[in-house]
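Supplied in structure tokens, the structure appears directly below.
Yeah, one chain of the complex is gone here, protein chain that is, but the others are all in their spots.
Entry: subunit A
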Amino acid sequence: MSLGYLFGGGVGAEPHGIELYEASPLVRQLYEEISGWTGLTAEQILRGELPEGRERRQSAGTIREAALAMAVHDRLAEAGLRPDVVGGLSLGAMTASCLAGALDRRSLFTMLARTAGAPGPRPSAAGEGMALAFVQAEDARSSPPWQGLPDVHLAGDFGPVADGSRRILMLAGHRTVIERLAAESAPGTIVPLPGRDIAVHSPLRKPFRDFIAPHVARMPFTAPRIPLLSCLERGELKTADEVREMFERNPTDPISLVDIYEGMRSHDVRLGLVMGPAIPEGILAFPFPVVHVENPDHIELAISTAYDLGIPFSRNDSGTGER
């Protein structure tokens, strides 16, 4: 009977974590530490306008998102909950690695801050974009409308929606092609994601991968102390090298939430806590109950639900979150 922590992907364009920050000295201390590692003030991390420039904006957004996820983790740990298994999507996979003990926090946030210096697109390059594709569940394996389009790539699989009628996939590619695809598809089938101007988890992200690879190669990974699930294929990352490889491939390879929650199911997860707002509530079909944790009320709900479902509270420090 296990407790799983799920970390979403994406960037925090909206202000996140303010209530937790204001309510908890522990969280304020965490943000001060992150501030020291990243050069951003706590205010900038929490609610500041994201900076101009594609990569600087992306970097600050990922720091905001990872900071909130870590704050939620620390508050839950303070209240007696620690995960038995963790996994995350994209940025969430990196945060999960950190909280699984495969990487120290300073190294993670230093890396996220460093990505601000990644080269932007060439002026002549086509604009990038992303979209969600809502496909009929039974058609998930048949030819999708974007098949054969060279500039659109399958970037992610979020699995079936709650009522099982559809499946949500993520596309990345050239923005104009994605917008044309959306216009030519049935209404509501292809939904471009507003404000997402980087085609993450696709081959178009190769320059970023090349930029960050030397840094990732020097990062001090260790073997995870608790099960860490990959979002790039179904399975557990057990060694330092496997975690490092996940970091390397993460920018260009498609991600799968299904791989994570099926992995959690195989670990007998009975309650999943979604850390932060990156995975919306009530949209997806998880094979176990989930509680979405974004603010102090949710912390209490998570702990109460864990008690209700018979999840034992933590009695030792064998868990997660080395600083």
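We take it that a residue touches a chain if its C-beta (ideal position, glycine included) is under 8 Å from a C-beta of that chain, and two chains touch if they have at least 3 such contacts; residues count from 1.
Throughout what follows, contacts and distances are computed from a predicted model.
Per its UniProt record, the hidden chain corresponds to "Arylcarboxylate reductase" from the list "ABC transporter permease", "Arylcarboxylate reductase", "Major Facilitator Superfamily protein" or "Sarcosine oxidase subunit delta".
Only one of A:S230, A:T252 or A:S314 touches the absent chain when the whole complex is considered: A:S314. Residue in contact with the omitted chain (choice from A:E78, A:E138, A:E184 or A:D241): A:E78.
Within the whole complex, the absent chain has one touching residue among A:M130, A:I190 or A:V216, and that is A:M130. Residues touching the missing chain, restricted to subunit A, are 1, 8-10, 78-81, 89-90, 130, 132, 156, 158, 162-163, 168, 170, 191, 193-194, 196, 200, 270, 277-283, 288-289, 291-292, 294, 298, 300-301, 303-305, 307-310, 312-315 (touch as defined at the top).
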